[in-house]
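For this depiction, one protein chain was excluded, whereas all remaining protein chains were kept in their positions.
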Amino acid sequence: MTNSNHSPTELPLGEGPVILELIRYDRETYDRFNNLGANEIIENLDSKKVNWVNVDGLQDKKILDKLQAHFCLHTLLVDDITNDQRPKAEEYDDYLFFTLKMLYRIEGRTIDYEQISFVLSTNYLISFQEKEGDLFDHFRERIRLDQGRVRKQQADYLLYRLLDTIVDNYYIILEKIGEQIEDIEEEIDKGSTHQTFKQIQKIKKELIFLRKAVYPLRDAVSKLVKGETSFIKDETLRFYADIYDHVVHLIDSLDTYKDLTSALMDIHMNTQNNRMTEVMKVLAVISTIFIPLTFIVGVYGMNFDNMPELHARWGYPLTWVVMVCIGAGMLLFFKKKKWF
Amino acid sequence: MTNSNHSPTELPLGEGPVILELIRYDRETYDRFNNLGANEIIENLDSKKVNWVNVDGLQDKKILDKLQAHFCLHTLLVDDITNDQRPKAEEYDDYLFFTLKMLYRIEGRTIDYEQISFVLSTNYLISFQEKEGDLFDHFRERIRLDQGRVRKQQADYLLYRLLDTIVDNYYIILEKIGEQIEDIEEEIDKGSTHQTFKQIQKIKKELIFLRKAVYPLRDAVSKLVKGETSFIKDETLRFYADIYDHVVHLIDSLDTYKDLTSALMDIHMNTQNNRMTEVMKVLAVISTIFIPLTFIVGVYGMNFDNMPELHARWGYPLTWVVMVCIGAGMLLFFKKKKWF
Amino acid sequence: MTNSNHSPTELPLGEGPVILELIRYDRETYDRFNNLGANEIIENLDSKKVNWVNVDGLQDKKILDKLQAHFCLHTLLVDDITNDQRPKAEEYDDYLFFTLKMLYRIEGRTIDYEQISFVLSTNYLISFQEKEGDLFDHFRERIRLDQGRVRKQQADYLLYRLLDTIVDNYYIILEKIGEQIEDIEEEIDKGSTHQTFKQIQKIKKELIFLRKAVYPLRDAVSKLVKGETSFIKDETLRFYADIYDHVVHLIDSLDTYKDLTSALMDIHMNTQNNRMTEVMKVLAVISTIFIPLTFIVGVYGMNFDNMPELHARWGYPLTWVVMVCIGAGMLLFFKKKKWF
Amino acid sequence: MTNSNHSPTELPLGEGPVILELIRYDRETYDRFNNLGANEIIENLDSKKVNWVNVDGLQDKKILDKLQAHFCLHTLLVDDITNDQRPKAEEYDDYLFFTLKMLYRIEGRTIDYEQISFVLSTNYLISFQEKEGDLFDHFRERIRLDQGRVRKQQADYLLYRLLDTIVDNYYIILEKIGEQIEDIEEEIDKGSTHQTFKQIQKIKKELIFLRKAVYPLRDAVSKLVKGETSFIKDETLRFYADIYDHVVHLIDSLDTYKDLTSALMDIHMNTQNNRMTEVMKVLAVISTIFIPLTFIVGVYGMNFDNMPELHARWGYPLTWVVMVCIGAGMLLFFKKKKWF
Partner (left out) sequence: MTNSNHSPTELPLGEGPVILELIRYDRETYDRFNNLGANEIIENLDSKKVNWVNVDGLQDKKILDKLQAHFCLHTLLVDDITNDQRPKAEEYDDYLFFTLKMLYRIEGRTIDYEQISFVLSTNYLISFQEKEGDLFDHFRERIRLDQGRVRKQQADYLLYRLLDTIVDNYYIILEKIGEQIEDIEEEIDKGSTHQTFKQIQKIKKELIFLRKAVYPLRDAVSKLVKGETSFIKDETLRFYADIYDHVVHLIDSLDTYKDLTSALMDIHMNTQNNRMTEVMKVLAVISTIFIPLTFIVGVYGMNFDNMPELHARWGYPLTWVVMVCIGAGMLLFFKKKKWF
């Protein structure tokens, strides 16, 4: 049952020890157990309260095995937790499994992500994260201080709040991308460079990855909303429906940004083409004016014995007159052609 | 229940005080209450008449709280009102929620929009707008003067009329875009510039935003038309079906305009390419004619002691003959190649 | 009920008087009433026969009002008749409403269209056209002469024949476009010009408009075919299914022509590019051959006192030898590069 | 009932007389009647055996009328046979109608096609072809020799075998296209010409036409497979399902080839661009090296009285040194820029 050689892109192993945390609460009480071993966590579970077990790091096979044994987790489920997955919801007999990507925007302006998986049962919620650090610190504080309605609700509401926090963070990332698109638009107006092009490509790539994270989420959440699962109570369903609306809205925005980015590409290409045309026009104007003139002066630079024009009194000034006329004629011609 | 930290792109807060308005009518009577406080609005509601409560501005938390309390509005619903939403319809136990974008075309030719949300129950309709000023002044006057059938109908018909006004305004905006596309077509025929390109891009962008506003509307309205909600009576359903037809028609037109715009882009690109080719042709013709000639005159500009041609009697005129022949030959060659 | 300010792109008002016509027939009798007023039309209706009322022009509000009153037409239906609509079928209690576009190919090779709407009941069919002149003259003659099966059938068969005539005319228009595409293909083979490009764009635009007229027709006709309406009898259903097949076939052809047109665009662009490359090659060949040679002759055109080559016996002919070698070398180089 | 003026692209009339053939068989007996008139065919039908009536040519109205009369063929069905149709299956009360395109690859490497229609009843199958000659000769021989299972089966199996033969021939055509794509790939590697481009376009066009023939076939065959028709027995259904699989496989392959062809186009375009860039680089290198040098030699070709350099002892050789330095510097510059 262990050692299965399944490996559709296994998640990279984290480093350091796996950190376990248990937050246990009901309307009246609140307890938080930090840095415990798996056994102590299991001992502290209280089936009359909401138990939120958070696992930071998946590199310790023993801990996973203990949890698997205690909560009767299916082999495939454990495989799903430790391997890169498409966001999805799956109902098992004793619990509901949900996995998705948690996105971070790191300062240097790239998007990082980790996979987070949830196992929801009637009175507990286990969350498996790839590494330490998540988006929930603010929310943990709210539970402790009994703010909002979370302490009055069950584990299904807890999962809703966590999912909601993750999905809201997608918005923040998307808004950043929106700002970048606007920045680039202004930049292009000033003059588009290869740098601009690279930024557009970076945004394009980020949108591709966001799309990969968000699109399947729609199906996954819709599965919950349909209300076929018994682990989400009817009164909580509307909240999940709200997440569903957010995800669909996100997808709309992703599509819009995709269109905007490809419009930016068009603008960039056009600016590049314009510049090229301008370069060619300057070259063409200068060349076509001076090449014939250079020919003329070349003619009278020839050393033939017999060139009467050279000895004529008005030869030189007349040559100038002719050349000025030709040059002016050319300029008029280009003016008419609207080359400048 | 308050203070929820939901924030998928919260709507920008309006300025100044929030303006409340109540229009109360039935077949015989009509009353309009302006600039009242929330409490006075609530006192003036008459459940035997149609009550239209209009809220201009969402920045005053207290007013929203009072309305929420009186009408038992769901937390999520209030969140939806104050945050940027995908157009959608949602049925709650006691009311129907509908939200969409109201678009304005401002003089300087850009499209502005605000989000408008409706809460419809049997005898009242609440509309929440981001800021003062809407498209309904003409229609308010019609209610007052008892024109059309609105005074004989219930709140569901009132909502229909408001939605219809909003959707009709989409048409006006779309027609403007249609006119602009035609203008640009004529412009391109005269000669396409970078300015033209920018206008095409602007239209493209406007269509992207319109699409984002109109596409989800289809699903939202279709939800109403299916007649599953009890807040819309059967005899009013056909009117909502009419809105649905309009929205689908709008989407058709949006797609058509999208295709037309991308056809415009093709024409613009082709015009640019043609111009480039023309520039290169002029450069090529002039250069290829005069470069060999300049070589020839260069030859006879050399100072070798021993150049018999220089001293020949017909050297100079023969050189001219040769050069004219070469030039003419080149011209014929280009003529044959159809370069001009 | 009147004066509704609905206006999603109202149809342009025709000029001149509205023309009413009534064709009344059964197996034995045939009557045609021309240029009557609305009242006289109504008086002449005979509920035991098939009554085809044709209205040419929608500009006369009074006539529409009288018809609306007599046939109990719904407000929304009258709005639909006078406004630009998506092709659609709608069932009302007492009649079936069907609206679509009737296309004409005018000589100067552009496509014109008008909206035509039908109201079908058990014993009458009303057709509303924007202006005088339609595709049905040949068919009116067939009714009069009792050719085909129309005189033996009811109003639903009459509507089928009219729709069929309209849809068949789409084919004629599409075939013309097909012929134009073939013409352009031959033209491009001879040499593609900016004129060719404009023709391709024109076809593209016509296909966009055809698509807008034909695509929604599929849904509209499919609604009739499903047989849910009581105004079309079972034995006539197969005929409507035939129209449905034609419409689907039309859509296939439209898609094919769209693909062919975009292939034409590719060919055009490639031809343009080839020409540009050819121009550049000629320029490059001539320039790269003569520019070094001109440099050499320039060298010996210098006036330095101390240039021994100038005074050497074989200086001049050797220079020629060198220049011919360089020129020939260049030509070989270009030959190897397959530049010509 | 005749003379209907339906004409969505009527099929072109064949020439010469229409050829009728009847193949009549059961387990024991086999008869083939050639070149008979319609009346004789009808007389020879034996309702206890399988009767395959094949009609080559649709130009003879009288024959069609006789068959229509005897087999009670619906007017619309006869229209469908004689007009260009989308592949489709239609069930009538007494028979099943199926129409599709039969494709031939003619030697000169173009695809030709004719429309073939089938009318299947319990004990007969009529096939209508546009012209003489089909893909079934090998199969007719198999029937005669009682090879395979066809003689033991009914008319529905006969139709399966004919359809299967037609669909298999699509594969042969597609494979030819596959081979051509591979040929072109090799050609492009050697050097892409305008000829290559034309071949890619030809393949693209053939794929467009194949798509038009094969895509609708999926729907048509799927209609048969669903088993709603009584003219196909349950035990034969699996064979039709096999045809369905083949058609879906064909569509997959068509899509793959479409992608491959557009990849070929990309490669072709890129090759063209590379060549253009190469041409421009040669031009730029030669020009930018020699133009400054020519300027320098021009300077010392001037005839000013007062040019001390001309009389300096090392003037001429120094000029050469300078020019060689400039030329070498330029070459280094281009080398660094990786222009060659």
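We just call them A, B, C and D in the order they show up, numbering each chain from 1.
Note that a contact is a pair of C-beta atoms (placed from the backbone, for glycine too) under 8 Å apart; a residue touches a chain by one contact, two chains touch by 3 or more.
The structure displayed is predicted, hence computed values, not measured ones.
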item	value
Residue touching the undisplayed chain, where the options are A:13, A:282 or A:332	A:282
Among D:186, D:234 or D:305, residue touching the chain not depicted	D:305
Where the missing chain touches chain D, by residue	138, 147-149, 164, 167-168, 171, 175, 238-239, 241-242, 245-246, 248-249, 252-253, 256, 259-260, 263, 266-267, 270, 273-274, 276-277, 280-281, 283-284, 287-288, 291-292, 294-295, 298-299, 301-307, 337-339
Residue numbers in chain A that touch the chain omitted from display	1, 3-9, 74, 76, 79-80, 84-86, 88, 90, 191, 194, 197, 201, 204-205, 208-209, 211-212, 215-216, 265, 269, 272, 275-276, 278-280, 282-283, 286-287, 290-291, 293-294, 297-298, 300-303, 307, 309-311, 313, 315-316, 319
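Here is the rule we go by: only the chains that are shown with their structure count from here on.
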item	value
Contact-graph separation of chain B and chain D, given in steps at minimum	2
Chain copies touching (chain C, chain D) - same or different residues, decided at half shared	different
Chain A and chain B: spacing of chain centres that average the CA atoms, whole Å	26
Between chain A and chain C, centroid-to-centroid distance (C-alpha), Å	41
In chain D, residues with contacts to at least two other chains	301
Arrangement of touching chains [line / ring / star / complete / other]	line
Chain pairs in mutual contact under the definition given at the outset	A-B, B-C, C-D
